[in-house]
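One protein chain is absent from this view; the other protein chains keep their places.
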Amino acid sequence: MRHHLVLRVIAKLLIPLILLFALYVQFHGDFGPGGGFQAGVIFGSAFILYGLIFGANTARRVATPEVVRVLAACGVLLYAGVGVVAILRGGNYLQYRVLAATATGGEHLGIFLIEFGVGLTVAMIMIGLFYCFTGYRPSDHNNGTHPHDA
Amino acid sequence: MQLLLDAISWICLLSGGFFVVAGGIGLLRFPDFFTRLHAASVTDTLGTGLILLGLMLQSGFSQASVKLILILVFLFFSSPTAAHALAKAALHGKLVPFVKR
Amino acid sequence: MKHAFSLFAVLAGLWILLSGEFQTLLLVLGVISAAGVCWLALRMDAKDGEYPVVNVRLLRLGRYWLWLIKEIVKANINVTREILRPELRLSPSIFRVPADGLSELGQVTYANSITLTPGTVSINIKDRHIEVHALIQPAADDLQRGEMVRRLRRLEPN
Partner (left out) sequence: MYIAGIAAVLVTMALTLARAFMGPTVYDRILAVNSFGTKTVLIIALYGYFTGRPDFLDIALVYALINFIGTIAVLKFFEYGDLGRDRPSQPDDI
């Protein structure tokens, strides 16, 4: 869709705003409807919009499949890590109240980290799925990636 | 004062509803794709605008109004873009517009 | 650099509008989020080699929007009358209007304004002309009179 002037200009204007909205949903889980899963989907879909309009291979150069994979794993690790830290501090798995000095402080910190892990993983999986669906065409570009990378 | 605001808000909601339904009827009645685009844009502009304006008047200066304005601004950017993309794709897909000469 | 700063300012403003909370934690998160999104957007610009140029006169843009809203309301009433007429009397036509003297952003604004006004839909931008599909003759005449493009030219910087 490179030659589509309207779509290109509007996408350039809207994508940063959508990305910021995703982060807003991520960090305001306590106040309104929202949280990690929705934020991840919005973030991922903004990136997919970019890939649709500027081409999947350009999107792959912005966030390489390796980075996407590693970050998706980091999200899960963060989630599991919070749980394990809770065990190490003498609580149950994912028992947030032992994470900080006060119970409410611990709960805030725990939920914040867990939600962040969920959001990160969901966003990266969305992007990864987009990469899978779009496949890889060596004729378009050659930036050294392999079809199985996505 | 509150009564006046309420009244204006109800008028906005009702006329917005009227334009939304009119757009829907047009979408069903009009003869070909390109004319239907115009009908859809009636709902997308004035219908949506009036309904959201009516809701804004209900909540006054508050967080909710800000969100409504953001929804409205986003729709005013995205709906013509989508309509333009559709029209361009239809033309490119060899859909011949029904034109009166 | 100027672009990065203005983008950051817009994003921070949007965060405040969305959040409406002024707790320290949320403000700090807002600054971090805006900076991160800014970085990602600039990275996207660098990778696709296309830098958005947003350069308009804000005061005049506001005046243009007010005028556009007025036009939209008028056009809506006309098209609704056509929809509700017992027997359809449409006179669809396709024509081209010139969009010279407008930047890329100006052309896009012109195309979207045309689409936003019911009764006219822009279907293509080609060689500094916009192809338009009009539903009824009065709408086509209105557009061809060129009031909209004159107002848009006044929005262009310098």
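We just call them A, B and C in the order they show up, numbering each chain from 1.
Quick note on the criterion: a contact is a pair of C-beta atoms (placed from the backbone, for glycine too) under 8 Å apart; a residue touches a chain by one contact, two chains touch by 3 or more.
The structure displayed is predicted, hence computed values, not measured ones.
Undergrad: With touch as defined up top, name the shown chains that contact the chain not shown.
TA: Answer for the hidden chain's contacts among shown chains: A, B.
Undergrad: Among A:Q26, A:N57 or A:T121, which residue is in contact with the omitted chain in the full complex?
TA: Result: among the candidates, A:N57 touches the missing chain.
Undergrad: Residues on subunit A that touch the omitted chain in the whole complex?
TA: 1-4, 7, 18, 21, 25, 32-34, 38, 41-42, 45-46, 48-49, 51-58, 130, 133-135, 137, 140
Undergrad: In the full complex, which bits of subunit B touch the chain not displayed? Write them out.
TA: 10, 13-14, 16-18, 20-21, 23-25, 27-28, 33, 36-37, 40, 43-44, 47-48, 51-52, 54-55, 58-59, 63-64, 67-68, 70-71, 74-75, 78-79, 81-83, 85-86, 88-90, 92-93, 95
Criterion: only the chains that are shown with their structure count from here on.
Undergrad: Roughly how far is subunit A from subunit C, going centre to centre by Cα mean, in whole Å?
TA: From the centre of subunit A to the centre of subunit C is 30 Å.
Undergrad: Which integer distance in Å separates the CA centroid of subunit A from that of subunit B?
TA: Computed from C-alpha means, the inter-chain centre distance equals 32 Å.
Undergrad: Please work out the Cα centroid separation of subunit B and subunit C, and write it as a whole number of Å.
TA: About 15 Å, centre to centre.
Undergrad: Can you list every residue of subunit C that touches 2 or more other chains, as numbers and ranges?
TA: 18, 111-112, 122
Undergrad: Please set out, as single numbers or ranges, the residues of subunit B touching at least two other chains.
TA: Expected reply: 77, 81, 84, 88.
Undergrad: Please give the residue numbers of subunit A that touch subunit B in the complex, ascending.
TA: Per the touch definition, subunit A meets subunit B at residues 4, 6-7, 10, 13-14.
Undergrad: Write out the stretch or stretches of subunit C touching subunit A in their complex.
TA: Where subunit C meets subunit A, its residues are 7, 10-11, 14-15, 18-19, 21, 26, 29, 33-34, 36-38, 40-41, 43-45, 47-48, 50, 52, 54, 104-105, 107-108, 111-112, 122, 125.
Undergrad: Can you tell me which positions in subunit B touch subunit C when the two form their complex?
TA: Touch list, subunit B to subunit C: 19, 22-23, 25-26, 29-31, 34-35, 37-39, 41-42, 45-46, 49, 63, 66-67, 70, 76-77, 79-81, 83-84, 87-88, 91, 97-100.
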